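Read through the structure below, which is laid out as structure tokens, and then see the notes.
The complex appears here without one of its protein chains, the remainder shown in place.
What follows is subunit A.
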Amino acid sequence: MLFNSWEYIVFLVVVTVAFFAMPMRWRVPFLLVASYYFYMQWDWKFAFLIGSVTWANWEAGRRIAETDRPRARKAWLWMALVVSLGVLFFFKYFNFFNESFRAAFEAGGMTYMVPYLPIILPVGVSFFTFQALSYPIDVYRGDHGPERSLTRFATYVVFFPQLIAGPIERASTLLDQFKEKHRFDIDRFGSGVQLIIWGLFKKVVIADRLGIYVDEIYAAPELYDGSTLLLATYFFAFQIYCDFSAYSDIAIGSARILGFNLSKNFALPYLATSIADFWRRWHISLTSWFRSYVYYPLGGNRVSTLVWMRNIWIVFVVSGVWHGAAWTFVVWGALHAAYYVVQWVWNKLVPTPTNPSWWAVLLGMLITFHAVVLAWVFFRAESIGDAWLVVTTILTDTGAMPDLGPSRFTAAINIALIVFLMGIQVLQSRGWISLYFSPSRFPPAMRAAGAAMLVCGIALLGVSSSAFIYFQF
């Protein structure tokens, strides 16, 4: 059941009406059932998997809280880590490592006996395992108390708006909300619906349109010149942003209607003026997860410069691998780590002024954007070889007009939509248009009319629905 489908809209309406109509004590169990129903629309068998991960983490949290013995606490934490990361490793990375070992063995003239396993990747596995795992870690650290109710904890793990592709929540941000009494609030409903409409617009009008061109070009990059590959890569930068942020927007909007607050996941990332700034704005919930559970335990920045750099590399490479079991994602993460370190060195050499001029800000945005775009090549390409071909062709074979595909009219619409998106984002950054429920300078009637215009845009320019890119992660 895709967010960009009528089935989801009907599902959300039914769940919302039923949720607020039923007595308080039934609401959390109802959300649990509804969330499992939502998840089982993809593959009912994986409900057992998510159930197992849920139970293991809940049990670990409970046991950790029950005992003062450090060894026992650590043992239960390890159990949660092994179960959660074991599930993630088996379903997502087994074949990647298996085939990498096979290639290495065969290159050395040796026989490799472990067969390829036809494993189906459970949708959202990277998201729900991380969300579940944060709980026993928080209990172990004393950052959160144990949750006595398995029903409540299970609902926290499978809460349908953010189950498949985040935002990745933590016990402190979401679990406790299931203890609160939620009442229907018409203002929250209105703002939630507006965010859902904006998310749908980004998905079916911008991301899916750009995706048609990007898929065509990246399917056979050797057939195209540098300017075409560059255009496809620019388009991909906006495609992936619109696709992923659209999912987050619809998730946050859906949860808001039901009375829940999910974390902000994107904050105008292409207006970032540096790589560090970009990572404060892009996939915020994952960045925050890695900071809390990987970067700080490694020592963060309270270590020597060399160790700090090592920590940065580890976090970014692990973040790359989290996205997918392929060397392209490793390079993507490594590139961002390199950017981060280069930026640190630059800041040491050229201190950033307190009030930079407008052109310095714009230059920072352009450099950051293009660095991010270069990394997206590796994120999107089918292989390292393809990515390298794209990069070298862009750098060496430019000058010709790009191949705009079968319709110049469609290409013109695509470019106009990107300009429209960036225009909206500039207005959001200046506080004219609401960003995640912040105040807007436009009166409510104008905002309502604006939402109606977006629906008109979806009707006129929307293309047939396809799955969200981040579902594969």
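We take it that a residue touches a chain if its C-beta (ideal position, glycine included) is under 8 Å from a C-beta of that chain, and two chains touch if they have at least 3 such contacts; residues count from 1.
Assume contacts and distances are computed from a predicted model.
Participant: Can you match the unshown chain of the complex to its UniProt protein name from these: "ABC transporter ATP-binding protein", "SGNH hydrolase-type esterase domain-containing protein", "Molybdopterin-synthase adenylyltransferase" or "Multisubunit sodium/proton antiporter, MrpC subunit"?
Facilitator: Missing chain, per its UniProt entry: "SGNH hydrolase-type esterase domain-containing protein".
Participant: If the hidden chain were put back, which of A:43, A:66, A:106 or A:187 would touch it?
Facilitator: Residue touching the chain left out of view: A:187.
Participant: Check the options A:181, A:302, A:408 or A:430 and report the residue that touches the missing chain.
Facilitator: A:408
Participant: In the whole complex, not just what's shown, which of A:82, A:220 or A:456 touches the removed chain?
Facilitator: A:456
Participant: Which subunit A residues would touch the chain omitted from the figure, given the whole complex?
Facilitator: Residues touching the hidden chain, for subunit A, are 6, 186-187, 189-190, 407-410, 413, 444-445, 447-449, 451-453, 455-456, 459-460.
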